[in-house]
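Subset of chains shown; positions unchanged.
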């Protein structure tokens, strides 16, 4: 069994953003030399997500509006977590979008449907935050 | 390490449906001959889910109503994604229900609790769509 590990770092200038990280994951898979196995990609922070969906700016706008409706940022005083913090909503948005994805590796490639792309979802940015890529297989 | 890969195809006649795919996953596991490891089952489309819950028709009705409340289909004009499309809500419903499940394989069986069953969740059907089963182990 072979394994591969790499961290990516993102320093998003805004509070929230969605970043397509598929090329970085593909690059890691290529470096690993693994042909068959599984890739785990996870946020290492608890106010961020890694998820798979469409690389379409209209949808990303819709996601942002929708998450803000389901877990509003303001008023920050509505959350007990917000004592010296203002990011309780980010902990909720991340649960809806998910912490991690597991992707099959087949023939040395991410085994994806036509429109699947991997995103880093930032809900409390403006500081460096990490994503972990771990690959196991042969 | 052994690996196994298979795609399932579903052509749901309605926009939304939940289909129990546990027998198909068990059949794949049996074909693979893998005794110990992990099974990944994921939707290959970004308006569909694979999730684990109860095979109970009342609950499935409740899920459908609940998802429609959290991410309504209509009016389709409320979503920027819906330019020449009408499925933005399906991209949201899928995030709540999840893209994938990872299940332990123990003694050649899906290592499940009493009521765990695997479902394909369709949120934008009426065309053929794929699910990936990838098994790794020994």
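For reference, chains read A and B in written order, and residue numbers begin at 1 within each chain.
Just so we're on the same page, a residue touches a chain if its C-beta (ideal position, glycine included) is under 8 Å from a C-beta of that chain, and two chains touch if they have at least 3 such contacts.
Everything numeric here is computed off the predicted structure, so don't read it as measured data.
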item: Given 2 placed chains, full-complex copy number; value: 3
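Keep this in mind: only the chains that are shown with their structure count from here on.
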item: Complex contacts: residues of subunit B adjacent to subunit A; value: 1, 3, 5, 38, 40, 42-46, 70-71, 79-83, 88, 91-92, 94-96, 98-100, 102, 130, 132, 134, 136
item: Contact footprint of subunit B on subunit A as seen in their complex; value: 1, 36-38, 51-54, 56-59, 61-63, 66, 70, 96-98, 101-104, 106, 111-116, 136-138
